[in-house]
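Dropping the structure in here first, questions after.
Of the protein chains in this complex, all but one are displayed in their positions.
The chains carry the letters A, B, C and D, assigned in the order they are written, with residues numbered from 1 in each.
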Amino acid sequence: MRKKFVSERIGEIINDLFKTGTGLLTFIGAMILLFYITLAIFAPQIAPYNPIERVGRSLTSPNDQFVFGTDNLGRDILSRVIYGARIALTIAFIAVLIAAGVGIPLGLVSGYLGGAFDRVLTLIMDAIYSFPGLILAIAIAAVLGPGVVNISVSIAVVYTPTYFRVIRNQVSSIKSELYVEAARALGAKNYEILLKYIFPNVLPSIVVVLSMNLADAIMTEAGLSFLGLGIAPPTPDWGFDLSNGQRFVLSKAWWGLLYPGLAIVTVVLGFSMFSEGLNELLNPTIRERR
Amino acid sequence: MSLKSYIITRVILAIPMIFILLVMIFFILRIIPGDPVLAILGGKAPLEVIEAKRHELGLDKPVIVQFFDYIGNVFRGDLGVSTLTNRPVWDEIKDRFPATLELTIFSFIIALLIGLFYGAEAAWRKDKSLDISARVYSILLYAIPVFWLGLMLQLLFGVYLRWFPVGGRLSPRVSLDIKTGLLILDSVLNWNWEAFSDVLKHLLLPGLTLGLVISSIFLRMVRNNTVLMLSKDFVKAAKARGLKSRVILYGHAVKNAFVPIFTIMGMQFALLLAGAVLTETTFSWPGIGSYLVLKIKYRDFPAIQGTIVFFAMFVVVISIVIDIVNALVDPRVRY
Amino acid sequence: MIYVRNLVKHFPIKRTIGEVLTRVPQRFVKAVDGISFDIKRGETFGLVGESGSGKTTTGRLLLRLIEPTAGEIFFEGTDVTKLSKEELRKFRKNFQIIFQDPMAALNPYMKVGEAIKHGLEIHNIGNSRMERKKMVKQMLERVNLSPADDFYYRYPHELSGGQRQRIVIARALILRPKFVVADEAIAMLDVSVRSQLLQLLIDLKKEFNLTFLFITHDLATTKYICNKIGVMYLGKLVEVGDFKDIYLEPLHPYTKALISAVPEPDPKKKKKKIIPQGEVPNPINPPKGCRFHPRCPFAMDICRQKEPKLIEYKGRKVACHLYK
Amino acid sequence: MSVFEARGLKIYYKTKRGYIKAVDNINFSIEKGQVVGLVGESGCGKSTFGQGILKILPPTTFYNGVMEIEGKNLVTMGEEDIRKIRGKKIGMIFQDPMTSLNPIMKIEKIFYETLKTHEPDITLEEARERTARVLEKVGIKPERMKEYSFQFSGGMRQRAMIALSLVLNPTLVIADEPTTSLDVIVQAQIMELLNELRREYDMSMILITHDLGVVAEAADKICVMYAGHIIEEAKSEELYYAPKHPYTQLLLKSIPNTNINDLDLKYIPGSPPDLLNPPKGCRFAPRCPFKKEICELKEPKVVEIDGSKVKCWLYSEVKV
Partner (left out) sequence: SSVIVVGTTDKIRTLDPANCYDYFSSNILQNVLAGPVDYEVGTANIKPWLFEKWDVSSDGLVYTFYIRKDAYFEDGTQIDANIFKFSFDRVMRLNGDPAFLLSDVVEKTEVVDKFTFKVHLKSKFSAFVSILGYTVAFPVNPKVTPEDRFSDIAPSASGPYRISEWIRDVRIVLEENPKYFGPKPKTKKIIIQFYENSQQLRLALETGEIDIAYRHLDPRDILDLQNVSGIKVYLGASPQIRYLVLNVKQKPFDNPLVRQAVALSVDRSAIVKDIFVDLAKPLYSMIPAGMWSHEDVFPKRDLQAAKEILKIAGYSEKNPLVIDLWYTPSHYGTTEADVAQVLKSSLEETGMIRVNIKYAEWSTYVEYFLNGTMGLFLLGWYPDYLDPDDYLWPFLSVSGAKSLGSFYENQIVEDLMVAGRAATNQESREMIYKLVQNYHAAEMPYIPLWQGSADCEAHDYIKGIILEPTQIFRYYLLERK
């Protein structure tokens, strides 16, 4: 009886996925993501060359040997783009994990407890939130210096308030929902209410914000490394390669600018499509808000 | 609550916000591992000189004293002195701010026009091809990094077609008497049409870049909120009274859609500023965004701090202004 | 069984910083402003009144879901207002509430069976999971949701409004409470479903020997279930007494108005209506004197100055200057 | 002479899963000065019919049949012509006065906008004057037109809404549950007001409600809707004292009356059908205690007995 029920639900979701435009959107997004995640994990196997070694003449235009051409130091751009997925995804995931790991619990507690603690924390988070994210990240990245963890931390600081705010606002409104009051009337303990009644209700928005933020984090990382504040060269990094490629466009070497850029665009597109679709599938009311 | 007391409340509410921002900036920037003094003096200075400089900048005092000095100075309008140029940071920002303002206003207008009309029409034709195109547009543009879009536009219109210049605000040979710093305004005030068209040419690519990127978010907000408003009873009621569809769409749905949009506009503005940093860098736009990047390159510590403080103040002021405008648009806030 | 004495609940109104600084005094919503009544075991006490008169607040106060500003509530001799948090939590087994909006009262992410079972787990009723599950299923059958095996695993959004309300009732009653607050339990439902649920409540009350506080704004339904009713206006009880007495001969002008405002389906009985002017005033600044005087067709001078006390009159209590 | 008439009217919502037959083949007419009540359970198509008359349902809605006002068929009419009828010939009052008035517009602006749309030459002064007049009629002090709707109480808002629907002197007013979201006493006030105004303006009104009590007090004629059909149409008294259709009978029993000794609670078991795939025969058949074989097979025809129209096999057969 129960089994049938679950499988029915899954069937419905899959059905929705392909019948509606939303489903298609999510599916394409997920495929793009899967593609880049595969690239990132299997970069050594997929990439034709060592991304930080000189393998050809400098600034070779795309040809059979170097499908995306080479950069000014004769490194294979295709390999660098493939390896670049590693850095981009790693930083994005670490950043988002840190942000979520800090923002979500704080948001839950702050929203549930309320009072002065909540007010102070909200004020601080709002202050950070209102501040232009990239500028904040620039400042922190400049302070911390290069390195995967440092960059992730700078980005995480920017996104922590997003989680906090989303969670806190939801929790504090869910807190006054009737079903929470009903749970209290039943005599449930605080942590039970938080875990059984409130958390499941904020989970969908967490998932959506999470995938939305991954896209933003990749973008921010690219921005930072474009400004020269990201990962130290020669590590392959889309943002850095882009700004490096920019130096040679007047020498007609457009490929150094085009491919890393396309990589950023497609991966961010993948994430946004995925999160947009997810958003509509999981929570039809939230989409109207953003 | 009257509008006046609303404004007072709003301004008072900004104080803790400013304070938190200032504290945040102070502590982030004071843990810079690189010593700003050494950055100024390079490797050639003897130790006594370094000590003297450190004293001069107040870096030898206890952190807490430094903190109160800093807060005090900020409120006196003293953002410190750039170690790179030895000018008061405030003066340097004053020089550069109009450029940023001009760029952001211009892009904002572009984003507003695109977002407003495209978004409203898309909402009106929900799920029709125009709406789908709007959604594709917004999701696609959102995914394009502003610097890459900038570079691509530069490549196309600047390098290959040579229609527009790729950087700066004014051609070297064009002279213009600068009063406000907003060159468009200045050229109009001077009746200098040569300068006007030159300024506009320079403004177009960066403004478009930033405007397009911001428009994607704007478009989405307008569309979604308008869709929401169109489903409201008062829209149906308006329709039942025989109002024309344009009036219903723009006079009722879009206007009401702007109420929630206004409240998140502050955030949008922050986004605009962040985008401005990258756009200014790509287009050599001499605003505070590129100023900040430059100063970070040279680790010009007081200038970095001053600029960030300025950004913070700017953000706070904008959010106050937006809230007040919001109160003007939405009477519910006032009463 | 329940004694309520001088129960008061004032909700403070949030002031903005600007108002705090300009010394605008703190204001309160006087939602419940000193009410006293008793409910005997097995009795159903109906609380009627217009929107905003403080009915829900009273209900929530009785269960101490919100803290009273002042007053005492005795439940079988225990002063509920004095219980510690933990004592209260355990004590909740004795009294339960049925909310107006069944959709809002159910956690959308919890299967309805689990929702009902949770109460058993909290109060350690039943020995094993299986036993509890069985109890839940029995309860589901009892509220006419069968097959219980099917309903147990559904989510609230997969149910109709009436079914949801049955779940809410099941959840409240599975703890075998002695006292139940039904806050407009049937108001949100469709006409035809209302009577079904009303009947269910009447049956369950008998079966479980419940004491009810039945909150409603629809006087017509009270006749089926209530023994006594209390009429509330702006946080005050204006008339309390046996259902029949009040229904047949309302004393307070407000009660009269309420009764005459009930729409009459019989076209021949187009009675003369006494409908008061205006609407319920703001509970932040209730009118001085008798709170009903601005709308009262019989208002006298004294009504504007002196607040009438709730006095015994003709076998009931009424708070009006017309009766001495 | 009827002010408005619908014949064989069908209003379907197009959805991904098929057509929702919210209004299916109904005949309806209303005379000048008449108040017709439309009652039925939730979801049976009352609002769809009411709003369908003005064609303000979502653009995916599908109309068929005839809706005639002053000899013109609204179903085939162009959007621009219909727009001129909305508000001018047919006024509408909505259920929820909280949300039916634009919250960021002053009341006077809303009135001015409405007047200007239909009478482009009107000046602001004139508009104000007319607004004041009609507001006074509904019991709102004219100076309050300078306020926003959220500054009004619920009852006041509904009064303003009524005034707004009357300001252009329409021949027909459709009131879709005008009192449902209001308090008992205010509800009675509004009903009284509507009654007065109807007499004064000599207009026709379609009063949609699920509360039989409300219609019984106000309407001359009552139409009972069930699952997209009008299953009974009769004079108010006739309907109350001699309901024909089993559904009407049950519905009447299930609402509490004011008789204190009548403690007999009846209810209709089951729930209304899904309008995507309504039952083939009589739509009430699955819940009907008097159901016969034919009821589930064939849709009953409308028959007239004792001046009321019923759509039920019980009566068709009697005649046959």
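Worth a mention:
Here is the rule we go by: a residue touches a chain if its C-beta (ideal position, glycine included) is under 8 Å from a C-beta of that chain, and two chains touch if they have at least 3 such contacts.
The model shown is predicted, which means the values in this text are computed figures rather than measured ones.
Considering the whole complex, the hidden chain is in touch with A, B. Contact with the undisplayed chain is limited, among B:Ser187, B:Ser290 or B:Thr307, to B:Ser290.
When you scan B:Ile28, B:Leu84 or B:Leu212 for touch with the missing chain, the hit is B:Leu84. One of B:Ala52, B:Met152, B:Val247 or B:Val329 touches the chain omitted from the figure, and that residue is B:Ala52. Summarising the interface, chain B meets the missing chain with residues 32-36, 38-46, 49, 52, 84-88, 91-92, 95-96, 158-159, 162, 165-173, 175, 178, 281, 284, 286, 290-291, 294, 297-299.
Although one chain is not displayed, its contacts with chain A can still be listed: residues 52-54, 58-59, 72-74, 142, 145-146, 228, 232-234, 244, 246-251.
Everything that follows uses one rule, which is that only the chains that are shown with their structure count from here on.
Here the chain-to-chain distance from chain A to chain D, counted in touching steps, is 2. Here the spacing of chain A and chain B, counted between their Cα centres, is 23 Å. On the side of chain B, the complex with chain A involves touching residues 16-17, 20-21, 24-25, 28-29, 31-33, 132, 139-140, 142-148, 151-152, 155, 159, 220-221, 224-225, 227-228, 260, 266-267, 270-271, 273-275, 277-278, 281, 292-293, 296-297, 299, 304, 308, 311-312, 315-316, 319.
Listing the residues of chain D that touch chain B in their complex gives 51, 54, 56, 83-88, 91-92, 94, 96, 99-105, 113-114, 117-118, 148, 150-151, 161, 164-165. Chain A contributes residues 21, 123-124, 126-135, 138-140, 142-143, 145, 215, 219, 222-223, 226-229, 239, 242-243, 246, 249-250, 254, 257, 261, 264-266, 268-269, 272-273, 276, 287-290 to its touches with chain B in the complex.
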